[in-house]
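Some notes on the structure that comes next.
With one protein chain removed, the remaining protein chains of the complex are shown where they sit.
Letters A, B, C, D and E mark the chains as written, and numbering starts fresh at 1 in each.
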């Protein structure tokens, strides 16, 4: 753990002013691409080229950053006293250049840029964007960390096959991640699965080795037992991918494919808090679509979940 | 149960294209009024002439159909493997012609048209529209099926008396249904009652024989015990009427008279799933008002509840 | 308790017409400033000059009154048969004149006007407006009732220090109330505290003597145990201050500083109902910001909470 | 013309406070049904039972009154110095009771209540509500004033025939008004007609004697020439009916059947100002639907048009 | 010109019911892919993979079809008596299958499907989607009709170069169309160009031969002179492409890259009407993004412009 000194990143001068104003970065941390002096990089990946229903997640990073303006760098969970920005050097890396319409080039660009970040020893916290972006992040993590456990919160298993000559969209990510041996399904969990998906896709994900906890099963298990299962499964490096549609549309309307009867905000907050102790090497919050978030509550929830994740790291 | 063959209705050619596009029917089932070859007809009744507070449910059928575009014809509940469109011939009947301002003529028209549908042996699934439309549907069902049990999810008992010379509005439906001997209150249940209603109207509904479970009582009973009571009550043919305002405004803001402290989306989904095994002869989802549903979550919930209901039939 | 007679206030003539129309007062009670004949005055305090993040609560009183148009003067909770307008003379006092930009003059004006109301023996029910307005209401109550217990529902303890020469904003209210000896922290409770606040401010509030129940603790305690604690703490005159952001943004998006993972609508309704029996001398619902309430569900919840509070008085 | 004295109606005491707050009447004039002491009554008619497409105008009176809170009792047109509230006793009458679903009973009620107002010598200014309400107002005016000229701003001629046994909806008003000899088409003008209406209905209106100025013709004529034509046509008592959909949807989105390529806000303001000098006996603004008015600009325009009309009277 | 007979397409049976309800096609024309019996096919191309700023036009076809429900099959322009559905067989073809993320495969699919439509002698009227879709439509038209004149209404010339290996996005369409010799720039016009575009791109478009009329120039020229120039330029087969962002954001907020100071609704309506007499072989309205169209006025304008275009054909 680092010790804060003069060179420690604090909100830049030009960001002085009230929190509802200003030029925004996530929670107003300094904007920077200086990987030498960073522990964690908040990285926007404003891409919705993999979206199969309502588009709009390309504005997700901006929405999450705007909503984060409300948050103060303190512990949401009064138990944990450690403000993460005292022990961790967190920068806002800005956004990665992407090419609407060209998903393969876009994902390649993400992989390339994330590789640089990760090789420099910086932990990436990615703001989506649609779920297709998790694949190149996993690829970049794999090079550094090897086979990973995946903790995946989502309404959908994202385990479908792509179309002919079109392997990538936001629903094929984890089938490809398994087939490319980026993640180890046996050490992985998918939590919150529900909605108008076929029983066969659930079977396929399970046959591939995933520990799939449907929303129905989660409702019976509860937060604690689910966390126990997650901790018992996860081995070695862990990647956490949080699709905001794991949450019920009442708490997170601003997403492309909401599914009814999902998790509550309290449940997802407690699940993220419960990740403490895992060896997380990367994190993302994806599928936030501000155009469907009229009161900005989805963006606010996503921003809080990022901050809750940072708190689990600060607690290390 | 039918066996799918060549003549089985599938989405019509002209509906090819991505699910977010197109000319819409409910879940893109074929549009048709051919009652000979149908098991189930999805029928829009876009009428809000019986609404006493905020109007707008006449756009409910369109809103529900639009939202259903997101849904795939698979089992929401991974336990149940049977896709309903394999065993049931489901058509979208389109909407019934109605006369704003003339509620009596409108209800007569609904009764007449529903009678034809029901006499042909087709089970009606009606998309409202306000709750006044349930009365003519009950009248049409009564001719074919005799006295029915009613399973009624709602924030309000809809058991008020009309005004002088004005018997009909969306709050008088079930008083009239009892007095016309369409339903048997002793075999019927009303679930979710709450809001700024007088204690006396609750008393009256109970004195008429209804098994009325207030939202407070439901919160104590829980889903399972409530379903047990429903199954113990319902005798013979059952009609299910689901007013979306049984759900809390957080989960279903898009309705005319929302009442706070209602059911969650999970609870209503589980209640509808639990109807499996009843001899349901008709179903409606009413009081969806898209103008108050900025993120479309109410329409999506209503569409899912219709689909969950279809799944209970497929399971037969 | 009074007995209704001819002179009893009923909705004024000019308010005839359907409930969705009209010139609005809270639940269409008569507009009046005749303190001689009132038991309870509904008072709007449309001030947002103390807001530190998103402004807009100055339109809160109008929003709550508009939403109250849907409500009928009956018992939301079917257990309680007493309609409050039969035993209590409730007027809508209208709004207090305020001076945007001049918080000190504004708060002085509130104190002065509330003092008149309270001295006349009328119980004030205030519609905010931001939380800074509670301070002058407490000052006015103090003159009549002496040191009070405070029951405070909120996501934030509002126990911060002001800036140099700027003692007042919506987050300093209760630190000032303690230091001015308006309230007795040992007899007071703060319920629902959470969000990006420092552990130290929670510590400070506790060291000052407050019984602070965080949202996490409330989730474990539940409604009944929390109410027991409230009743065991509250001594003598009690003031109840309800910041709508104690509720989760799914149920109450329309507020300036929403915090995720809050109370549900059911929980807050039950908590307010549970206040019955306390010697309440004043009540407010604050921080309702209609511009962030696209489906008006926050305003509706606030209006219901006011009415639930009136029911607790009617039950006396 | 009256002279202001002590008894002159001013905003009631209980309406003190800032204009964005409060219990609302139109521009905060006193609420009253005392016809003895009134010159002008602002009357809400919150009925949308005659609407053939998107419903919601029943909330129009509330929306217009709320928006009027922003307005100060001064001359919008700096030329005219006379504030109307100095020479005219203007009250807000509140709303008329109506029966959703029962258009004939509702219109009869409007006629009955308006008759009382008009017989008392009070000039009615009606806030709609859909256009069907103009018919009973015309009927009431006819009894007192005899055959009238109609100045009618609208996108539609509202000259259609009703259905069998259903004579009334918002598109049949002026055909009925002619056939009932309430208005004299030769002395009447319809301005702004456009949209997806048949050429034959335009022909029919013209054959009935109406001076119909389509939006296309208005665009060529301009404001001045149009006003000249209006003044040359209008004879004896004049009734002015202003359907807000005469204005382009950019300036007035909040209505049920917007039609593109309509008047600008400047044009309609100038047209209303230009009515000065006519012997107007009644005025209405109809078809304002707040649910489709997200930034409240339609309600604000409607409120201004009412005020501009009052100014034409004050100038007498 | 055809003569209507029994086999003429009328709204299908299942679309009976009120216009605000129902399963939607454009103006409720019959859904069909029977190219033998069609003159005009309304084709949805719900693709936004070429969008460079705010996405969401994939829901454009649904939005336009929904808004068209309000329109009646009559002449908007009272001068023209011919209802197009009497002389023209118009079908709604539904939507073309597209592949988010794979713009090249998507455009190839559009070209292939449009080729079939056009080869069958059916005139395509396309509802976008983003402007990249115009290129494959032009390619398909070119095979049948040869080199075309382009009449192009837009805020942007869409004459940029693509990136390396990424030739396609919604801003490269007409540079490619020229280089592929699909259109003849000398016979083409671009009207409404403005916004934050470089002077050099305007120069490039002009050097390529386009007759580019900026919004500033249009404001000086006016509608008539502009139409004269269009008619003097257009030779042989003409393709009309209308990007809704040619219109000012006040009249058409629902688009991805609005530019201020654009055309009014009246101007664009008159421009489309003025196309009568040109030998138009294809038409599209693109860039409608319903998520930014809260009052649906953009969708309504787009639907009217399609209908105005149909009227120009009916007038032939």
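In the analysis below, a contact is a pair of C-beta atoms (placed from the backbone, for glycine too) under 8 Å apart; a residue touches a chain by one contact, two chains touch by 3 or more.
Everything numeric in this text was worked out from a predicted model, so none of it was measured.
Asker: Write down which of C:28, C:54 or C:89 is the residue touching the left-out chain.
Answerer: Of the candidates C:28, C:54 or C:89, C:54 is in touch with the missing chain.
Asker: Pick out the residues on chain E that sit against the missing chain.
Answerer: Where chain E meets the chain not shown: residues 52-54, 193-199, 202, 214, 216, 219, 248-251, 253-254, 257-258, 260-262, 292-294.
Asker: In the full complex, which bits of chain D touch the chain not displayed? Write them out.
Answerer: Per the touch rule, chain D residues meeting the hidden chain are 18-20, 70-81, 83, 248, 250-251, 264-266, 269, 294-297, 300-301, 304, 307.
Asker: Which residues does chain C use to touch the chain missing from this display?
Answerer: On the side of chain C, residues 48-52, 54-56, 58-59, 99-103, 105, 132, 163, 165-166, 168-169, 291-292 touch the unshown chain.
The definition used in the following text is that only the chains that are shown with their structure count from here on.
Asker: Can you check how far apart chain B and chain E are, centre to centre, with Cα atoms defining each centre and the answer in Å?
Answerer: Whole-Å distance between the two chain centres: 40.
Asker: Give me the residue numbers in chain E that touch at least two other chains, ranges are fine.
Answerer: Residue numbers touching two or more other chains: 18, 20, 58-59, 100.
Asker: Would you please name all pairs of chains that touch?
Answerer: Those chain pairs satisfying the definition are A-B, A-C, A-E, B-C, B-D, B-E, C-D, D-E.
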